[in-house]
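Every protein chain but one is kept in place in this view of the complex.
Order of writing sets the labels: A and B. Residues in every chain begin at 1.
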Amino acid sequence: MQSNPLLGRIAWNTLIALLYLFLLAPIIVVFIISFDTRQYLAFPPESFSFGSYVKVFQNVKFISAFWRSLVIGAIVGFVAVSAGMLLSLSLVRYQFRGKAAVGFLILAPFLVPHIVLAVGIMLVIAPLGLLDSYPGIVLAHLGITIPYTVRTITMSLMAVDTRVEEAALVHGASPRMVFWRITLPLVRPGLIAGGVIAFLISFDEATISLFIVSVKASTLPTEIYHYLEYSTDPQIAALSVILILISVAVVMMVEKLIGLRKAL
Amino acid sequence: MADHHVVIDNLVKTYPGAQKPSVDHVSFSLPRGEMLALLGPSGCGKTTILRMIAGLIAPTSGAIRLEGRDVSSIAVYKRNLGMVFQAYALFPHMTVAQNVSFGLEMRKVSRAEREERVRKALDLVKLTGLGDRKVNQLSGGQQQRAAIARSLVIEPELLLLDEPLSNLDAKLRDEMRDEIRDIQARTGVTAIFVTHDQDEALSMADRLAVMSAGRLEQVGTPREIFDRPQTEFVASFIGAGTFFEGRVAEPGLAVVEGLKPLRFVGEAPVGSMVKLMIRPHRLVLAGSSGLPNSFTGTVEHIVYRGQMLTLNVRCGGRLLQADLPTHAGVLPEKGSEVTLAVAPQDVTLVGQVAP
Partner (left out) sequence: MSAAALPAAGASSANASRGVLLMLLLPGLVALVITFLLPLIWLFRASFASSTMGAFSGGDWTVQSYSAVLFDPFYWRVAWNTLVLGFNVAIFAVILSYPIALFLVRTESRFRGVLTALAVAPLLTSSVVRTYGWMVILGDRGVINSTLQSLSLTGGVIRLTNNSFGATVALIEILMPYAILAMLSGFGRLNPQLEEAAAMLGANRVKVFTRIILPLSAPGVLTAALLVFVLAISSFVTPRLMGGGRVFVLGTEVFNEATVTLNWPLAAALSVMLLILFSSIILLYQRALRALET
């Protein structure tokens, strides 16, 4: 509406800017304080240095947790994408009895609080001796990531015009060739987006992980959590910045591939 | 022109950062009770003009006068105009009656009067008894009618319609075209509508304003626009035709390369280059090739269209299009030689060519 008084517009834009500032405040502050040199949490920083970063890289506990998180995230991403691709194919291309039930089961983990799931998973894998193990934490993360991979892959799959596949069949491609040469390349954005989201959820997840792992399979977020219970020094800020940068990379990738809003 | 109901005076709209104005010094006017069509290809600025009249965007310069009063600085919600949006913009959370009643509520009309006027408006657009329906329970044509009722119930000073028929299928479109014309005639409301469809414009409007690239090309009655296009754009945008370039040898006579001299009606200085146009249906079969304004050539292509036969005749290196009535006796065949003739008043001067 052009009848906007200029003043109202400025007030509105200021409000939006302030709300954004609130939303991004913790990330901004963590970034600033990661360059502080002191041993304790205080603001504003006294001087500028990369000391905290150096300390993080020398901290064996954090570094090994970082690698573990990376490996766990990668495995979770791969398995969730594979299972998600198969589930999406069955949901998009098949009619079968119980389809609605399967669809509900896939979406249901969105509807159950993580902490409840965490207790349940803990109870299931404890008797199997999988607490604080790689298989245990991977399994725990699969339930909450598969819904995301199914969502992104289903979206990509539904956008594929089946006439393209028919055209390939008519022109002599076997169903196997059609799958590998036509369908799979066409849904690749959804596969990659689903994979990196699954990776990131696993990489950042703290709630469920805290119930499942303690020492041997501890992930980076659980290490940070336990560290924060006793100390809040800028080392954590440096570590957080690294985590944030990984998130930013993933966000940009997903945004480019299929649009962030659709994926979440 | 000054006493006309709606006067658009030197309207300009330049969007921030744009190189060229979207609307470039456009002026036209409209008497009370008439319907004007803003016609042009997409992006020509016609919708921008409509939205400026509505008050939804502010003009860069120029005036919009209703009854001689400049309204261009009045806020949109105080202008008292009706508008039918392209996709109707019916409020999805209200019933049909609530939609129609909305403008009256804003004007603080009493409840009893509101109900009465809503009922009348729904009767007018033949939606009697459908007031309690939800908007999404209406068909496309019914939504259109509801949108018209909503904009007319407030007794607007002017009714604006943005591509009113574009969201309807072909059959409904013909029906709504007559319907809108009928409603407008019965209510006597002055109306402006935007369209890119020349048939729609010619059949519905009392007056056409043809636009191209932000500029007004010509304003006139449908007949004037079709028969006496003043610019090459108008001539080519509305209806088909064959164009010629020629040099004026004497008043009303142009020499066209490869053809006999053409007699035409219109003022052009001797020695200047002019652009001429002949409508296909103005050409007739001629007995002999000796007549003035006649063309002799070979039939290259024939399309039979029931009442009409469309010929493409190769003549002096160019293709001439002619529509002949199929009852015109012996019809030419492909490859045969024909002679076509045209009256001087049907050779239209559509512009001068810069030397």
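Worth a mention:
In this text, contacts are C-beta pairs under 8 Å (C-beta built on N, C-alpha and C of every residue); 3 or more make two chains touch, one makes a residue touch a chain.
On a predicted model such as this, the values are computed, not experimentally measured, just so you know.
The chain that is not drawn here is touched, among residues A:Phe35, A:Tyr53, A:Phe66 or A:Phe211, by A:Phe211. Interface note: of A:Ile10, A:Ile27 or A:Ala159, the residue touching the hidden chain in the full complex is A:Ile27. Only one of B:Ala89, B:Val256 or B:Met273 touches the chain withheld from this view, namely B:Ala89. With the whole complex as reference, residues 54-56, 75-83, 85, 87, 89-93, 102-103, 106-107, 150-151, 154 of chain B touch the missing chain. Chain A meets the missing chain through residues 1, 3, 12, 15-16, 19-20, 22-27, 29-30, 33, 40-44, 79, 82-84, 86-87, 89-90, 93-96, 102, 105-106, 108-109, 111-124, 126-127, 139-140, 142-144, 146, 150, 162, 165-166, 168-169, 174-176, 178-180, 182-183, 197, 200, 203-207, 210-211, 221, 224-225, 228-229, 232, 236-237, 240, 243-244, 247-248, 250-251, 255, 260-261, 264.
Rule of thumb we're sticking to: only the chains that are shown with their structure count from here on.
Our note on geometry: chain A versus chain B, Cα centroid distance of 56 Å, whole angstroms.
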